[in-house]
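Heads up, this is only part of the complex; the chains shown haven't been moved.
Labels run A and B following the written order; every chain starts at residue 1.
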Amino acid sequence: MKPDERDSFSLAELVERFGGVVVGDPGTRISQVASLEAAGPDHLSFLTGAKFLKLLSSSHAGAVIVPENSRDATAIPRIVSSNPYAYYAKVAALLNQERVPAVGVHPQAVVHPGARVAASASVGPCAVVEEGASIGEAAIIGAGCFVGRSARIGSRTRLHPNVTVYHDCEIGSRVIIHSGAVIGADGFGMAMEAGKWLKIPQIGRVLVGDDVEIGANTTIDRGALDDTVIEECVKLDNQIQIGHNCRIGAYTAIAGCVGIAGSTRIGRYCRLGGSAMISGHLTIGDRVDISGGTLVAKSISKPGAYTAVFPMSPHEDWLKNASVVRHLHEMRDRIRALEEEIKNKERNQP
Amino acid sequence: MKPDERDSFSLAELVERFGGVVVGDPGTRISQVASLEAAGPDHLSFLTGAKFLKLLSSSHAGAVIVPENSRDATAIPRIVSSNPYAYYAKVAALLNQERVPAVGVHPQAVVHPGARVAASASVGPCAVVEEGASIGEAAIIGAGCFVGRSARIGSRTRLHPNVTVYHDCEIGSRVIIHSGAVIGADGFGMAMEAGKWLKIPQIGRVLVGDDVEIGANTTIDRGALDDTVIEECVKLDNQIQIGHNCRIGAYTAIAGCVGIAGSTRIGRYCRLGGSAMISGHLTIGDRVDISGGTLVAKSISKPGAYTAVFPMSPHEDWLKNASVVRHLHEMRDRIRALEEEIKNKERNQP
C-alpha cells in the first residue's frame, strides 16, 4: 500500500468527474476504496447486488456507491450510479495511480543503435531491445524484458519485467503485458517424413491490438504463414496458451489456464472460463460463454453458454458412477430392449 | 551429480543425528542415497511398503532404511525407522547440501540505493532490486530475478534465476521459489461499461508464509482490495495459477497445472492433484483431497477425497458412450416410464 501516493476526494468532486448523484453529505472525503467489510470512515465501498445489503447495514464505510434501486438502502453518504462496479473501477484508478519508472533508457539496458526508443519511453535495467525495434511514446519496458528485431511496442504500453516479445511482432497502444508472458514464439508445426519430424518455419507474426491486457506467463505463438491476431481490448488472464494463427475477437475475456489450439477463431465479447480448452481450426461466434474446464471440440455459431464438465462427487460415489459410464451404450440398448419387449407383450395380449 | 561435495557417514553416525535403530554393521559407510534398483555398496536405499520387498531381495544397496515391520526382511545392514521416507529425506539432504552462490551483490546486479540487502545475502548477475525492497539474511536472489519496489524477501529464502516479485509483496523465510514464477501480477479484474472493459486496479499484495515452496512458472496474483495469502509450509508444484484474493491454508500441497480462481479459500493439509481446477469464491475445508483433473465448482466442507473425471476408453468406445451422455436425462425418463408401465400392468392384472 502506498499512502504517500494517495490523494483524497470529496463525493462532490467524484461526481463532477464521473457522474452520478450524491445522497448525503457531498463533502465526505474519500482516500481509498475498500470492500464493505474492510472499509473505514475514509473509504469508499460499493454495492453491486441485493445479496450484499446485509454487509451494507454493518459497514463502517465513509461512503458507498449504490445502484439506483438501493438509493435509500442506507444512511451512509452515497453515490447513486447505474453501474456501481464500473464507477468503483474509476474511483479506484483515480486513487491508485500506477507508479511508473523514470523516463529514459537505463544505463544497464541494452538497446541496439538501430532501434527507435521514444524520448518519453522508459527502458529498464537488463532489458534488451534489438535492431529495428521501436518503442512508442510513454511506453514502459520493464527490467529484463526482451524486444526482438523489428518488433513494435505502441505508445503507453507497459511490459512488466521479464516479458519476451519475439522479432517482428506488433503490440498496440495502452497494452499491459505481465511478467513471464511470451509473445511470438514459434507455433507448433511440423511434418512427418520417413519417421522424422521436420520443423515448419513459422513466418507469421503476432499482432496485439490496443488496450489488450495479457497475464503473467501467458504465451501467444506467432503464425505459421499468416499472423496470429489479438483484437483490441481482449483481456487475457495468466498462463493462457494461444496457438498459431488464432484470432481472438475484440472485448473477449479469457480466464487463467485456458488453451486455444492453432487456427481457431474466437468471436467478440466471448468469455472463456478457467482451464477451458478449445481445439484447433474451430470458429466460435460472438458472445459465446464457455464454462471453466470445458473442452470445445466443435465450432459454435450460436451465442449462449456451453459446458462439458463431469460433475464432482465424493471419490467413492464417483467410482460407482464412473464405472457405469463405460457401459452407457449397452445400457441404452437394454432400455430399448425392455421397451420393445413391453410393446410386444401388449400387442400379443388379447 | 557432485561427488566432490559428498561426504560419507556410517549408519551409527546417521542414527545419532536422526534417530532409529541400526540392525547389522553400524560401521557401514554411506556416501549417497539411491533407489533399491540403482543402489550400490556405498548407497543407502529405503523401503516404504510391502510391494517393494521383491526389489529389496535383489538390491545391491550397502544399507537400507526399513519400517519396523520389515526389520527382518533382509540381511542388508539397515536402519529401522517408523517413517523410512522422511528418514531418507533427511539423509538425502545431509548428503546433498545445496551449493549456494557467493555472498554479496554481483557487480552486474542492479540494486537501488534505497533497497536494503542483508550483508549475508547474495544477489546474482542481472538481478534487479528496486527502491525500498528488502532482502533478508542469507537470502539468495538468483540471476535475472526482479524484486519490485518495497517488496520483502525473508531470511534464507532462495529465488532461483528469472523469478519476478512485484512491488509490495512479502515473501517469508526459508521460502524456495523456482525459475519463471511470477508473484504479485495484477489479478484479473475488470468492469464492463458501455461495451468496454475498465481495469480494476489491483491494490492488494501477495503474502507468502515461511517454508513455502513455489514451482517453476507458477503465478500468484496480487489481491484486488485485500491480499492474496499463501500460508506457511504450503507446497506448490510448477505451472500453478492462483487468482487474486485466494488464501491457501498451511501445509496444503498442490500438484502441477492446477488453477484456482479468485477469492477461493483452500483449507490446511489439503492435496490437489495435477490439473485440478477450482472455481472462484469457494471455500474448501481442511484435509480435502481433490483428484487430478477434477473441476470443483462448489464449496466443500467435509474432509475426504473428491473426484470428477470422465473415465478413459479407447476412442471408439468413448464415441459410443459419449454419444449417450447427451441423452441421459431422456434415458432416466424412459426408465421411469417403464417402471410406471409395469406397475400399472400389475395393478390391472386380476
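Rule of thumb we're sticking to: a residue touches a chain if its C-beta (ideal position, glycine included) is under 8 Å from a C-beta of that chain, and two chains touch if they have at least 3 such contacts.
If you're wondering where the values come from, they're calculated on a predicted model, not measured in any experiment.
Here 2 copies are displayed; the structure file describes the full homo-oligomeric complex as 3 copies.
Note that only the chains that are shown with their structure count from here on.
Centre to centre, using the average C-alpha position, chain A and chain B are separated by 25 Å. Residue ranges of chain A in contact with chain B, taken from their complex: 1-2, 32-35, 38, 83, 85-86, 88-90, 92-93, 96, 98-99, 106, 108, 124-126, 142-144, 160-162, 176, 178-180, 211, 213, 215-217, 233, 235, 237-239, 251, 253, 255-257, 269, 274-275, 292-293, 309-316, 318-319, 322-323, 325-329, 331-332, 335, 338-339, 342. Across the complex, chain A is touched by residues 108, 110, 126, 128, 144, 146, 148-150, 162, 164, 166-168, 180, 182, 185-186, 188, 190-193, 195-201, 203, 205, 217, 219, 221, 225-226, 239, 241, 243, 257, 259, 261, 275, 277, 279, 289, 291, 294-298, 304-311, 313, 317, 320-321, 323-325, 327-328, 331, 334-335, 338, 341-342 of chain B.
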